[in-house]
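Every protein chain but one is kept in place in this view of the complex.
This part shows chain A:
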Amino acid sequence: MSDSDPDSSSSTRTPAEKADFKRDLTGVVPHLRAFARGLCGRPDMADDLVQETLLKAWAAQDRFEPGTSMRAWTFVILRNAYLTDMRRNRFRGEYDEGVAERILTAPAGQEEPIHLSDLHRALLTLQPERREALLLVGAGGFSYEEAAEICGCAIGTIKSRVGRARAALTEMLANGDIPRRSTNDDAAHRAILEELDEVAAGNLSSMRS
């Protein structure tokens, strides 16, 4: 990583700046947890991932440009940590049935409640880059532009991934065709890892902060 930030001159932050950083970092923790949970499914692993992210963000705080989005910045760190951990085989898209059942909520008056557990499981079977695109835009409320920035790819790519993710989910949910733990077998896992390499490669050129 060579062509990174030119202004590492600003590498000493004042105590006030550090305090601001920490405040902002603290503020995004719930969002990091939500993003991580969506990415890797298992709450305990997701939280580990977030803790790792916080430490990395803290260590890299000089690279954060005050005034920019802390959420976007830390999401990049989190996703990179996730990709790395995926490669180390720590996550296998495992799904925590109990949790999803617990957060199953059917808004009053809605005839056919969506089973969030189904949705969550379906989500976890998506290709990783589609899943994260959908999480960022559809759940995290990022714009396509922001999501593209986070993932280090073109806006059109994000739009396409979100569209495909939506189509896949819609189909799975409509047909009740939700694989139980398809990401759990080795072949599928290998395929995911290959994709991850591409995803990671695509990301390298981006995100200069």
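Quick notes on this structure:
Just so it is clear, a contact is a pair of C-beta atoms (placed from the backbone, for glycine too) under 8 Å apart; a residue touches a chain by one contact, two chains touch by 3 or more; residues count from 1.
In the analysis below, contacts and distances are computed from a predicted model.
According to its UniProt record, the chain left out of view corresponds to "Anti-sigma factor NepR domain-containing protein" among "Anti-sigma factor NepR domain-containing protein", "Aspartyl-tRNA(Asn)/glutamyl-tRNA(Gln) amidotransferase subunit A", "RagB/SusD family nutrient uptake outer membrane protein" or "ABC transporter permease".
Listed for chain A, the residues touching the missing chain in the whole complex are 1, 4, 22, 25-26, 29-31, 33-35, 37-38, 47, 50-52, 54-56, 58-63, 73, 76-77, 80-81, 83-84, 87-88, 103, 105, 107, 114, 116, 119-120, 123, 134-135, 138-141, 152, 154, 156-157, 159-160, 163-164, 166-167, 169-170, 173, 200, 203-204, 206-209.
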